[in-house]
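The structure is given below, and queries will be raised subsequently.
One chain of protein is taken out of this complex; the other chains stay put.
Then we have chain A:
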Amino acid sequence: MSDMHEHSVAYVRDTMIDQQPAPETQGGVVNWMRANLFSSLSNGILTILAVYVLWKVLSGVAPWLLNGIWTAPSLSACREILQGATGGCFSVLTERWNQLLFGFQYPSDLYWRPTLAFVLLFVAIAPVLFYKVFPARMLIFTAIYPFLAYWLIWGGSLLVPVTAAAGLVAGYLVYSRLVTMSFAAGFFGGIAAASLVWYLAGLVPFGGVLALEPVDSRNMGGFMLNLILGTVCVSLSIPFGIALALGRQSSMPIIKWICVIFIEFIRGVPLITLLFVASVVLAYFLPPGTTFDLILRVIIMITMFASAYIAEVIRGGLAALPKGQYEAADSLGLDYPQAMRLIILPQALKISIPGIVNVAVGLFKDTTLVSVISMFDLIGMIRGPILASTEWNGVYWELLGFAALLFFVTCYGISQYSQWLERQLNTDRR
């Protein structure tokens, strides 16, 4: 450096400069505040204004929260205790806690069953969500869980979920045997085998074998109903969404058009219409006397709705992959299912995570729409039995605030998980 003559162009470096640490940023609270809060006059004014607004909000909410009454039998009792002072009447939450969680018709001596199912849910999804931490063997429990949870929540004979599982296993076995010949043979053969098992099992009367006390779908309610609908519909709509997205890209025109029409139709219809169809209209099309469980109907509708959206999100992920990935997979001789499963979908799904989570969170919140078709989920319970009761008529803020908090915690948890997952899967620049 120093040897450079003023007008000469030629220059030869004789020593290379080693890496040096970056200059340290100046610390200190005052420096930070000066840089971030009061860097100019207008920014200073905005800071002071923001602090003032924050103070107003907090000074209003804090006494309401801190002064809250947690033990009182009714709203009027609450008001007597408060004597006109500011304070929330949170005792509605403690009084009606079980109703908020389980609905008002679920037998109270059976609350342990859905609670156990809820706890086991975490055991079941842990190896899926944190596949690096938990052993793959735990996935066996994940496979059993849906049937176990059904048995716990709805009760009845254990043989009902067992035959349901047996049908699926039979279908899968036939599928894997026939799929080497052709996919269509495997697909329809599998469906036929599963139906056969279910039909034969339907002929056997096993009403009381290993039975728990049955609880009817009508009696489900509260946040439990939201959780059932949310979990089932999200976990079903992802595989359906993948199938629809791949179908939409298919080179086979019939499959392609079925998928396109399905997606466009379902996306073009409000969810609430579909729910009304499920609750009212569908009954006209079914033969009289058939009982087609309402929750099942709602699950089908919400799953269809969500899978159409997820299909479009995944289609975006598929389109974002460079064509070279398809070509590299092809040139190595991988067939279509292998290329999709090993190369294309892992990458496309990774790109689609934010979109899928967006749909999943939206779907979970949309499960509260079932209150419109007179199902008593969390919102249905609040609007119906609780607010309509003489004791708690008028307790809006506390109840709806609680519902908001419950949904927020769940949805924020999902969102945080998805961001963590994205970081885990980021192999591009590590």
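Keep this in mind: contacts are C-beta pairs under 8 Å (C-beta built on N, C-alpha and C of every residue); 3 or more make two chains touch, one makes a residue touch a chain; residues count from 1.
One rule holds in what follows: contacts and distances are computed from a predicted model.
Asks: One chain isn't displayed here; going by UniProt, is it "Arginine ABC transporter ATP-binding protein", "Imidazole glycerol phosphate synthase subunit HisF", "CoA transferase subunit A" or "Phenylacetate-CoA oxygenase subunit PaaC"?
Replies: The chain we cannot see is, by its UniProt record, "Arginine ABC transporter ATP-binding protein".
Asks: Of the residues listed, A:G84, A:G268 or A:G324, which one is in contact with the missing chain?
Replies: Candidates A:G84, A:G268 or A:G324; residue touching the omitted chain: A:G324.
Asks: Out of A:S217, A:Q347 or A:T410, point to the residue that touches the absent chain in the complete complex.
Replies: A:Q347
Asks: Using the touch rule from the top, list residues of chain A that touch the missing partner.
Replies: That gives, for chain A, the contact residues 322, 324-325, 327-336, 338, 342-343, 346-347, 350, 425, 427-430.
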